[in-house]
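For this depiction, one protein chain was excluded, whereas all remaining protein chains were kept in their positions.
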């Protein structure tokens, strides 16, 4: 049973949750999707995140999705999102998924937190609840959570809890935050793994600032895998060439609201899942949006061929 | 199995959830508390609301609290709060509690809703999820949810869904909202029951505007029962005399944050529950606050004696 | 030219801005209102606050209101609210009103601030902008500003800026904040004046926790003056008796939205201003609300007679 650590690097794809057209969990597509992500270069997965329609699942379904994903992922690490309004639910789901073999859990702050001490206090309670032996990913996503965590506050949390081993970085803008965290480590603070979100829209710059990789769900994971690999090899310009070819679609998929519909549409089109269906409430792409996406994919294909 | 309807009147006490000092559910105190509330004049109860520490319970515990409360409440109706970030959880908990004999479920809007149509659409999906045979209470509490529902939007929702039979009214200020809803009914819209929250701080005026009673958790439910009874008898001045005697404590208990600690302290002091303990995170009253409360209770007692 | 200091005590009434029925500034009523407030026991005034319809005034009008108020207030100190989205406007208005003889300026944090350091940085810039010789009141009103300032952050700001001499305290709940600020002073931090807002709804408890008085606009300033005087004399029970007599109306006037209409209605009724008119947008009381207020005043009068 592999677990994430403060040294974890690479690409953890934020997985969608596949449903059938009638809204049932699509078990076969879970297998297919796990294979697809791994085949495209994922080093691990993160399930039941914000883009995994987690709040639409019953608790039993959440555990079932975890069980099926872990079974298929084999030795590859799978992080599970366990954010919830209450600590009891966080603790209960954490115990269940860690028992099944999860690599760690991810927790975003509830939107009611405001002051630095409230944020620090929250993660103290989270660690007490899940236990210090469970690796935790702190998800820093102010655009959605409405909680601003300063670099100093992140530092205080990391210093207090050795079990918070990873930052899912999606502050926006956040490049300077990565630089400051790495500078603090250079001055002696313990290392944490930094994997970046925001649909990968700043992945090239993030890698240059010292990120360890990506944790996001862009429907072409091979882009993220290649950018991380090339960046780690110091080939930043080639990384950026590749990135630029995908950027028009990254941008389109990053739109709030319909972003998940775009992602599922592309994944279904690529054969990773059987259906683009979302559980209610969740809008499907209309014809105009499909035309946009198809046009972007066609252009992307031509540009990648030109790069090859 | 009694259910709430659009004609329901009276006082539904928002129940606390009793815990032991170590944070376990206190089964004995649930019985004691139900007896206490009924003895003080409650016509029904509402459990697992915001002041019931619902998010701190696991789903299994939520169902256990419901089962125990229903068993003790006998023929008295018990509404269950089922608000959750996702519809799957709402649907699952609703089915469980209605099967146990709940009188209806209460649903507050998620804080992401903004436009009128988003709010209307949300309650459409809720009714589809729980089924049209389940009586629903719409909780209108902008101070906490950050969702503003206009009278017009409430009207559109009530017209569309006969199964939304009750409004838990705690807009602030909201007296005019009650007047406008009743005026619309006078012009022909179907009736809904309006029970008022906000710790009862405007109960006398709310009754004069046409409310059917209270749904809130002030630790002296006899005040609410008496104000509702006297108001229904047209004795508004006597109702206000009684109300005024309790108002200093109502005001103190209404404070965000420590309000629940005050309420549990008073309930424990009155013997309704064994301990004032809250589950983490939840602050106990410190000595200064206890001194405030004791002083207010002593004055309240003297004033009630003078009224008698 | 009197200025506020860290030792200022007493009642600073938050003044309304009087308008004629057509929305023009009512110069005569400014004089009448200043006399009324002083006659009822005010130690000073605060103008152009949130309840002074400041955003509805042009800058020229703001300065005119300041000039007229200062002229009438004579030796009594007048604080001027200068909160604005930008520092240039804050600096410009501050210079103008201090030149006219204002006792200090009041600044609330803009709602975009989140982290402790953002709040601390904001007040640093404010002090740089207005100059260290201008006494500043920090308005701490999270219900409206949506900015949470912890006691620790307040302390850091007070330690950094000797010219921030006063806290307008209206965190809710905030009794514990007063206790903690006074405890820090007992341990050696420099003193600040603490005047309390929130419509006076917790004034008796606030005085017992160590507040220096009130800064709020309840339409019966004599209540605040008497509560402060009795509290300072250690007669807390008599202070509470008096407070309780006014509490039903305090509560009604404290309602967001219509609170200002209630206040202006009562002030006009008492002869302090000629008209209850607000500038657009601003609702007048309808008949039902007027009936509520009249009923509360009649009861208040009877109760005060019984106390006398």
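We just call them A, B and C in the order they show up, numbering each chain from 1.
Operating definition for what follows: a contact is a pair of C-beta atoms (placed from the backbone, for glycine too) under 8 Å apart; a residue touches a chain by one contact, two chains touch by 3 or more.
All of these numbers come straight from a predicted model, not from anything done at the bench.
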{"item": "Touching residue (missing chain; options B:27, B:152, B:280 or B:302)", "value": "B:152"}
{"item": "Given C:67, C:182 or C:279, the one touching the chain that is not displayed", "value": "C:279"}
{"item": "Sole contact to the chain not displayed, among B:117, B:159 or B:294", "value": "B:117"}
{"item": "Footprint left on chain C by the chain that the document does not show", "value": "54-59, 61, 84-89, 92, 111, 121-122, 125, 128, 279-281"}
{"item": "Residues of chain B in contact with the chain not shown", "value": "114-118, 147-150, 152-153"}
{"item": "Interface with the undisplayed chain - residues on chain A", "value": "172-173, 175-176, 179, 201-202, 205, 208-209, 237, 240, 244, 247-248, 251-252, 255-259, 286, 288-289, 292, 295, 299"}
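As a convention for this text, only the chains that are shown with their structure count from here on.
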{"item": "Same vs different contact residues, chain A with chain B, by half of numbers used", "value": "same"}
{"item": "Chain occupying the middle, per Cα centroid", "value": "B"}
{"item": "Interchain centroid distance [CA atoms averaged], chain B/chain C, Å", "value": "33"}
{"item": "Cα-centroid distance, chain A relative to chain C, in whole angstrom", "value": "48"}
{"item": "Junction residues of chain C - those touching two or more other chains", "value": "none"}
